[in-house]
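Okay, so here's the structure we're looking at.
Missing here: one protein chain of the complex. Every other protein chain is in place.
Showing chain A:
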Amino acid sequence: MATLTVTKDKGGVSRPEGMTVIEPALVVPLTKLKAIGKQAGLDGVFVADLVSALAMHERHAARVAAAAAEQTARPKRRKVYEKLAQLHAERTGALESLLVKLKLPALYVSPASRAAGNMVGALAQAPLLAGSVDAEGRECMLLDVAFLLAEQSLANTEALTAVAAAATASTTRTTLVKTAKLLAANVALFEKVRALRKASIVQAARKK
């Protein structure tokens, strides 16, 4: 089961950069990160940090979709957001499993992962402007945020697939390919959100 909020109690580990202080026992050594790329001809630290960032994106996206489901006044749209939350959570689980298969902690939070979380956090603030827009505008913002996060998930899937393809034959490559395929097999909902957004905008424009 995916962990949507990473804390020390749940097993969060990381590696320090210039401004962060992390308990030594919770630091993932660079050697461990480098090791995953050795046989695959990849930069292990970059790949580990990337997978961690993809997982963090999905975590935050799952939570934002759940918040959108809570806030929308439209029952049909609520169902879409709930399904999105579920899908993002499943993807989080798949990426956590990938980290474990790469012999890394499931809750490794890389510096890139922090940035990925911060980016979603910034997007999620858009609907907080609800007091200065009408109900239609608020629904549009909720959908826009869900759409942008879905688009990022789609792009992340493509990026992971490409990284897997760039690896040389190794267990790391096999593991990356399997997860990329798993993620790519279930993106119909993301594509549906794009269509839903377009239809929603057209419908709103017609009303006027």
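In this section, a residue touches a chain if its C-beta (ideal position, glycine included) is under 8 Å from a C-beta of that chain, and two chains touch if they have at least 3 such contacts; residues count from 1.
One rule holds in what follows: contacts and distances are computed from a predicted model.
Peer 1: Please identify the absent chain by the protein name in its UniProt record; candidates are "Probable chemoreceptor glutamine deamidase CheD", "Ger(X)C family spore germination protein", "ABC transporter permease" or "Ferritin-like domain-containing protein".
Peer 2: Answer from the record: the omitted chain is "Ferritin-like domain-containing protein".
Peer 1: Which one touches the absent chain: A:Leu33, A:Leu50, A:Ala66 or A:Val80?
Peer 2: In the complete complex, the chain left out is touched by residue A:Ala66.
Peer 1: Provide the residue numbers of chain A that touch the chain removed from this figure.
Peer 2: 4-9, 12-14, 16, 18-23, 26, 62-68, 70-71, 85, 107, 109, 114, 117-118, 121, 124, 127-128
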